[in-house]
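For this view, one protein chain was removed and the others were kept in their places.
Letters A and B mark the chains as written, and numbering starts fresh at 1 in each.
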Amino acid sequence: MTDIFWLIPFIPAMSTLILAIFGQKLPKKYISFQACFAVFASFIISVISLVGLLQTSHESYPLVKNLFSWIHAGSFKADLSFQLDPLSAVMALVVTGVGFLIHVYSVGYMANDKSYSRYFTYLNLFTFAMLILVMSSNVVLMFVGWEGVGLCSYLLIGFWFEKHSAANAGKKAFIVNRIGDAAFIIGIFFILIYVGSGEFTAINSAISGGAITQGVATLIAVLLFVGATGKSAQIPLYVWLPDAMEGPTPVSALIHAATMVTAGVYMVSRMNLLYTLSVDAAQVVAVVGAVTAIYAATMALTQNDIKRVLAYSTISQIGYMFIGCGVGAYAAGMFHLYTHAFFKSLLFLAAGSVMHALSGELDMRKMGGLRKYLPLTYPTFLIGAIAISGIPFLSGFFSKDAILTHAFASGQYFVWALGILGAVLTAFYMFRLIFLTFHGKERMTPEVKKHIHEPPPAMTVPLVILAFFSIVAGFIGLPVVFGKNLNWFGHFLEPVIKKSHEAHLTLGTEWLLIIISVAVALIGILIAYIFYIKKPQIPHSLVARFPFIYKLLYNKYYVDEIYNATFVNPTIKGSELIYDKFDLKVIDGAVNGTASSASFFGKILSYFQTGLIKDYALIFLLGAILFIAYLLF
Amino acid sequence: MNSFSALIPLLIIVFASLCIMILEAFLKKENKDYLAYISIIFLVVCGFFLVRAWNKDFSYFNGNLFLDNLSLFFSFIFLITTFLVILISMKYISLQGVNCGEYYSLLLLALSGMLIMVSSGDLLVIFLGLEVLSISSYSLAGLRRKDEKSSEAAIKYFLLGCFASAFLVYGIALLYGATYSTDIASIINHFQSGESLGLMALIGLGMFVIGFGFKIAVVPFHMWTPDVYEGAPTPITAFFSVGPKAVGFAVLLRVLYPYLKNVQDSSKAIFLLLCIISVLTMVVGNLIALRQTNLKRILAYSSIAHAGYLLIAILAQDNASLVFYLTVYIFMNIGAFAAVIALGKKDKEYLELEDYAGIGFKYPWIGATFSVFLLSLAGFPPTGGFLAKFYVFSAAVRQDLVPLVIIGVLASLISVFYYLRIIVYMYMKEPSYEVDINIDNPGLFLVLFLCLYGVLQLGIFPGNVLILIKQAVTALL
Partner (left out) sequence: MIPLSYFLILSAVLFVLGAVAFFVKRDLITMFMAVEVMLNAANLAFITFAKSASSIDGQIIVFFIVTVAAAEAAVGLAIILLIFRQKKTIKSEDINLMKG
């Protein structure tokens, strides 16, 4: 039952191929059917594989399917081989499951786009690349998927490339990711050097066998994590993600919220032995995660663009996942990844449906009171917001609580405090979003108002399904206070994830922690209620009193400007300088000189080619005489 | 295992050749396509027997003819070569006035010569195979009887080929005198035991290498190559550029690999000479190619340069990478020639660089596939040409042949210039005159796509072929 799991990435690949070749000529109905069906089929196979996996004994994990050898160069070898274990099964389920719903949603959302087939080709290609990333059994193939999703992300952010800002955002994402990837690939090289193989099983046995010292582990782990900060939009490489919202909204939901950006978390969990070995690297992960979590949350406070708020929220939530990984609670990090995939894609899709209703309006200052116009979008959006804020008993509550409890238990009080502070901010900005969009005064222009309507069923059905999962998805990983063995998710991942030093908290402490995190969430919501419903003048007076802070937050700490001033502009200036002074004069001169002198020698040599048999024989004979003379003497 | 099965593939090809000659004599049809189909059927049957013999180690005639895995692998790629050449010839021979049935017959005879050469360990048998190949090749080069260039190619190839054969035979005679044997294994044994006649044997081996140096076209024994390639009918040029070259390297591999590996002291001189030849070949081939404007001559000099890279593989004693390189080389070179042949119509071939201006947009498939083959020849990833060069150069680095690798890399940088120039012409030059071609040529397009597939498969997923090659070269150990 499990030996067909290699079909999971294969089906979207086939679909991509067909769409890429014939897409222009196929009818839209067929394209939508094929694209959705391919992902759905992968989803079904993922479910079958999961069932099969549960029936297989832990000793035989991971199941590896080697399709064929890809590169053999000396002792280095990389195969096209996939593996199935709890970690990749969870990821495959998230990618195909959420991916399928977003494909369906896209059918409605993109219905009138002129590049319909191109869109679905990219989307299927993305699914394929993401599945390669999560199912490969070696780092080299994983890197192929890693680059593949980066490429798709670039293509889809710049999907409406006629729009200048979209094309620029695509470029920005691509370049920023390259920086991370450079570190990532160096990390891979170090793995290949020290382990001699890219297979995860080999890496793990090398680590547990002591073949890798702590110093090397730190080096590799930090390099890989730099790659992860690029892909998963963490400090300092997060800057591309807010701009990535230029892409179509379903793309933001799938790639820039649910799946691709969490690849870094997956990678760290996959390499958990490495990060367990290197305490320093794990500490870096935890601190970067915590700082990002709160830093991004503060930026979300002042944004007026509905998608940008969600983008900063994504950055912040991924920060939480990294906190989980950094404090050794990989299962909790993965759990948050899994619940986050549901509620964040729900929020994005709901935001997309708001945009759809308002003819593409993104500015919350021009919304308000939409509650009664969008009777379906509103509750689903609300469910998503409650889930992310950490209100019991929705999914986000369980996963965020698991992370924060583990952070506290491992003695990282600073990280925990940042996490709690972030939770207040999260609840605040999410409900600010809700109140500004769905409550209060209606600030739409009259003609926009005329067109407000609920989207078609292709868009609403995925919303409802995602809302359902946002509520219940958390129940497979209940914290210990509700009973000893209810954390089914954690147990499931145990074969892959090394049990860290299990810090034991008393039940009383656990309860206390839960109460604190619920309390801060409620406080955040309450503040938002006061600020935006009860006394809307407060925010304005705050802005008036602390203009500096507001400006700083509103302009996102001027990080883009700082990067521009310190890295981008000097690079452009410098490269222009080099182009003018060095390239045009020195290099071109050298190249042209080499070319003309090579050509000159060629001319001389071709004089010998006289076309006469006797000259040819003479040169042959001379060559032979020299050859034999050398042998003689 | 002594079995008649060792002889069957060879017999099939010889029988096919004779069959076609007789059919041609009695059925005087204007359209010769049926002969091509018959040849292909025989090739397929022969291929079937080759595949069946894998891992069986059949031999016959007291071991003078054997089918170990290496012979099988080479035989099989020669079958593929001939198959591709037949496909690109079908339209060509009726368009370009080579419409005679001997064409296929001679081609199969040449193939049989190559099969003999790779499946024997006896120098005399190898020589006989070489002559079967060569004599058929001389006639094939001159088959365009009305074209003076074709006759000129034939006479140049013939005279210089005989001249080289004489060196080869004399070399074998000296080796025989020094060792009283013509069997490679016992000759190598003799070398190892270090007899007093060592110098004679060394000169014999030297002359043997010179004779084969002519076949594989290394500098300074390469002078015939551009003229013969230019004058011969283009599909035959495609055949010359891969068949005799590959078979020459196969024989050199059988002789030189055990020699360089087992004979330590006296092999230094030959080793050094081969290094010099390799460098000369890469440098001279690529430099002269820069000056050429005729596509067939460009590809001729490019094939000379490739012999230099292949020689590095022999020097690095990495048999697998040599065989892999040859396999890739066959696909990319035949593909490139197929694209050149595609640009032709009745009694007219377009062979000048100028003719290629704007072709990339006018005939997108030809332009695109040709570009891939050229990029592969130049060694760009993800094509097979890149991996082949990569394997050869990295093997050479492992053997501490770093200077050779540096020169090799520089030489292939030079080569990028003239390969890309063709692409630049195809895509970035405005055509100054009309080039119309006969596009109705399904066999040729099949070859273009097969070669494209081969080049990309070998460049992206070489795994399976490499496993086969690794099994094949164990025959040498």
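Definition applied: contacts are C-beta pairs under 8 Å (C-beta built on N, C-alpha and C of every residue); 3 or more make two chains touch, one makes a residue touch a chain.
These numbers come from a predicted model, not from an experiment.
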Listed residues B:Phe15, B:Trp54 or B:Tyr176, member touching the removed chain: B:Tyr176
Among B:Val45, B:Leu128 or B:Leu456, the residue in touch with the chain that has been omitted: B:Leu128
Residue of B:Ser17, B:Asn69, B:Ser105 or B:Ser139 touching the missing chain in the full complex: B:Ser139
Residue among B:Phe158, B:Phe214, B:Phe324 or B:Tyr391 that touches the chain left out of view: B:Phe158
Chain not shown, touching residues in chain A: 606, 609-614, 617-618, 621
Residue numbers in chain B that touch the chain omitted from display: 124, 127-128, 131, 135, 138-139, 142, 145, 148-149, 151-156, 158-159, 162-163, 165-167, 169-170, 172-174, 176-177, 180, 182, 226-227, 230-231, 291-292, 297
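In this text, only the chains that are shown with their structure count from here on.
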Chain A-touching residues of chain B, taken from the complex the two chains share: 155-156, 159-160, 163-164, 167, 199, 202-203, 206-207, 209-210, 214, 219-221, 223-224, 226-227, 269-270, 272-273, 284, 287-291, 390-391, 394, 398, 414, 417, 460-464, 466-467
Sites on chain A touched by chain B in the complex: 68-74, 79-80, 595, 598-599, 601-603, 605-606, 608-609, 611, 613, 615-617, 619-620, 622-624, 627-628, 630-632
